[in-house]
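Inspection log for the structure reproduced underneath, given as structure tokens.
One protein chain omitted, others in place.
Which chain is which? They are A, B and C, in the order written, and residues in each are numbered from 1.
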């Protein structure tokens, strides 16, 4: 009774409707904004993440020595930083590269964070270490290489310490949300997502910062979204414009690697900035209005 | 006389020096900032591009009818737009898709631009048409699929009409600069570079906007840099944050596809926004301080 | 009347059907096997391509001198090669690199091919040159950078000389078929498709040879499919296994760059092999049964 083109048109309509239905299934994820309309605010020791006031997470790629941590801690505090990062378990491409100080590194990070009144973030790489780590860190980081280490995600879901989950090197936005769902479905709903660049053919940057992922994640999920400006670019010379872009796109915070003397760092020597460069970055972000002026700093906590 | 580790150290130093030398060779490109320290400001009929005041280029993907152009032209002018785009020669994946109105489309674009006091941009795809096109358009666009159509680049280099050169679908930043060099080495130094997203595995967006390309291009070249927020994302729902990110990263302008009724557009129906959505985008950019308030608009020309 | 899960199931069925309908639309392409079940055999001066007997296309990246062409021509003929390649118009990343000898190069290629009874293939890059080129070459090559130079495709479709169409650097298989459709829809049905590697993050090879593209193209289209083993890998040291893989996957032929003295070649010095290495490649392919033994050579024409 209908001619071909009518049928064809009809089918296309149904096709669209059907696609929408499939979208609706995704809605049901716990991490989805369809399940929770309001933004999740991760709160740890008075620091609030995801409440509209961007956070700058800074610190060395690796915890190396007490002196290093002391210098960085002091420098960060002087800039009003309230969340400090420092790696103790380092997932390195080669088994012969520095693998981190392990538990000893966590201890040093804890001491520095405590001394300067900061919250501590550090990456954990073994499911068996998650429980132990909660004694030392305030936020457990799950790194890009482990975004689909589902055993680690499950372990992180079983504790109540907030988790900073980085996007995998070639993970889709959808896969990142499913990875977060592994954590949340186990009962831990304190999760921060982190875009850190994806692997593409372009070699001018270490990875390609997928800036669109920020508004898409904010739209599809109620979780806070960070951008790691060090790993996504691997370049010190464009950190200021990239940090601005991340915050302009709606990121709830940025992560940046800061080392007292990057050239002798035991890992990521090329991309870490020193305290002076960090000061310039902070000044630029304050001046552009992304961060509050120095005087108001305390009030934002 | 030297032990192995000394030799090795020495070689690494030399290696670095050698890399630098190779870098220096690149300096000699005409498009390089090493050759010209000051920003190039492309000037056409009083519109200045690259002078620190961002430009918004808007208009339909394809020129379709006089009515369509009239509606868009009026709408754009009401928003203070001074550069209008409209495609007359459309490089389409399938030979059976709408291929554009050709010269007739250029004429319509010219008329609309003239009526509303705007500058006209349109893509040219055949080297043989470059000369003719200079009669109708103020800026010749070379599209992503033609970034390494070197014959077209050479033809564009032989006229004196400014060229808007889009980055290829999987072109490196370096290849984009070399493509611009093809134009400049023929004598045409009025070039605008345009980041429009690169092809990656991620399918949440049509392409992946390489935001880092903006500060890198600004650093390596003296040419103005635009970001096409329509093609890079292919999504209407994130245009505002993406536009902000582009301008925050230092872009000299953004390009956006605007159609009076996107759902019936003959090309790119999905990603074009209507005039109301365009108004919202402009409001958001003004409110965030990226564009001057309405009253000051004329002064920025 | 129906519960949710029934509806959902129904929609999924319809969704599948709808997808199939869209697939069927693709069927209607002239290049599709749905339109023509038998393999297209491209025939030029007695050489038959796509008839089940693989072809080896060889020759220098660029035509450089008469001596070079003479040496290569003689060497190729000694190996029973019947299709010779040689570039006269070179699409080079930098405007300062060797751009080819142009028409003079075509003349030299023609002379060599004639002297040794071979068929000549050469890349054309400007739509305006297609007509002229048919006087000199037996097969017009359209290179990767021009796969979506639709004006060039249209021009190639308007002549009756066979076309060797290379896949773009980041073109999908579907886009390659649509590009071929541009040619075929203009009336030229003598087309050879060529997989030449795609751009990915992996840098161990110049490009990533997408071997699966060979059987997919053979399945979806009736056109002959070649593999360019030089550009896809950029490495001489793996040419033999890669050539075998290409032919094992069903390719109708391979292309390889051969130069009398690769280290001084004016383009692609790294990936071209010399005549001795070419002899080893041919021996390996004969020994493995992909090519007929030397004695039977003539019979396969």
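To be clear about the criterion, a residue touches a chain if its C-beta (ideal position, glycine included) is under 8 Å from a C-beta of that chain, and two chains touch if they have at least 3 such contacts.
All values reported here derive from a predicted model rather than from experimental measurement.
Chemist: Need the list of shown chains touched by the one chain that isn't shown.
Modeler: Listed by label, the shown chains it touches are A, B, C.
Chemist: In the whole complex, not just what's shown, which of C:65, C:135 or C:212 touches the removed chain?
Modeler: The missing chain is touched by C:212.
Chemist: Among A:136, A:178 or A:226, single out the residue that touches the unshown chain.
Modeler: A:178
Chemist: By the contact criterion defined above, which parts of subunit C meet the unshown chain? Give residue numbers in ascending order.
Modeler: Spelled out for subunit C, the touching residues are 170, 172-174, 198, 200-205, 208-216, 218-219, 232-233, 235, 237-238, 241-242, 244-250, 288-289.
Chemist: Which residue numbers on subunit B touch the omitted chain?
Modeler: Residues touching the hidden chain, for subunit B, are 8, 11-12, 14-15, 17-19, 21-22, 170, 199-201, 203.
Chemist: Tell me which stretches of subunit A touch the chain missing from the display.
Modeler: Subunit A touches the chain not shown through residues 91-96, 125-128, 145-146, 148-152, 168-170, 175, 178, 181-182, 185, 199.
Methods note: only the chains that are shown with their structure count from here on.
Chemist: Pick same or different for copies subunit A and subunit C, depending on whether their interface residues overlap by over half.
Modeler: same
Chemist: Taking each chain's centre as its mean C-alpha position, how far apart are subunit A and subunit C in Å?
Modeler: Inter-chain centre distance comes to 45 Å.
Chemist: For subunit C, write out the residues touching at least two other chains, lowest number first.
Modeler: If we look for residues of subunit C contacting two or more partner chains, we find 170, 199.
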